[in-house]
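Encoded as structure tokens, here's the structure I'll be asking about.
Every protein chain of the complex appears in place save one, which is left out.
Our next item is subunit A:
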């Protein structure tokens, strides 16, 4: 390996690492606020990438149907609850938000041909289609069992992951998609060629991380989420609804996942089930941070990206083996740092 290749691999590693870092942050966020280990995070990446690819190919993305179906389900549940409580005045809003909005989105997608739209609009449409799935998922799958043990919530997560992967196969088929690069620009710094796409990913990830930081430090909702993460009961006594905190954190996780998918889709071919491994690599990063520290999780994720890039050079067949075996020494290290395990 010469310096040139080393730098090239490093560039690859940092690019992927930046995306893993975003996912790691979302995982830490969701876990801290809701105690849910959000295995389906990766499906949002795949759905984001594949939805964008569908839009660009001029097809109606399958996620529209998922959005409609989940909206209907929530509308039914919420509607039934409102009727039982005889609060009929809430019905119009429930129907409008859960069924009306997805229908409107679906109708507008049918009306215009999304393939001809400029890229930023396509990205925006993708986010509008995929991000709401986050809070909807929370409402349908997690909220009814919000008080269950971490273990039970983890099993729910795995069930959701399995369901979404199957749905992904149904909607997008077994073939992978790769969207064209956002930019063809490239820069030469010394001997190294920097791809514009790479820079874009790194800059976008960094911006998003800064935005998240500002959200948590400067806004009321961000502070409410932090409060819930620190002490659920205490936060609830202060009037912060646990459900709201859950919905909010899942919205953020959905947004981060979908956006990561948009970022990664020009770099790698994404299949309906690619998200899982991508999400898990974010996880390995998050575990390096003990599922608690945001900077450590981000650093861990970049490390995972680099490790993956270099191991794909030396032992490409064993790339996944190396990345996922890394978790063992990491857990050992964490285990030696922890004095004793407590009950979940």
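By our rule, contacts are C-beta pairs under 8 Å (C-beta built on N, C-alpha and C of every residue); 3 or more make two chains touch, one makes a residue touch a chain; residues count from 1.
The rule is simple: contacts and distances are computed from a predicted model.
K.L.:
The complex has one chain missing from view, so what does its UniProt entry call it, picking from "Sulfite reductase", "Na+/H+ antiporter MnhB subunit-related protein", "Sulfate/thiosulfate import ATP-binding protein CysA" or "Branched-chain amino acid ABC transporter, permease protein"?
P.N.:
"Sulfate/thiosulfate import ATP-binding protein CysA"
K.L.:
Tell me which of A:82, A:103, A:154 or A:181 is the one touching the absent chain.
P.N.:
Considering the complete complex, A:154 is the one touching the chain left out.
K.L.:
For the chain left off this view, which of A:57, A:214, A:230 or A:332 is in contact with it?
P.N.:
Touches the omitted chain: A:332.
K.L.:
Please identify, in ascending order, the residues of subunit A that touch the omitted chain?
P.N.:
37, 39, 140-141, 144-145, 148-152, 154-156, 158-167, 169-170, 173-174, 277, 280, 283-284, 287, 291, 317-318, 320-321, 324-325, 327-328, 331-332, 334-335, 338, 340-344
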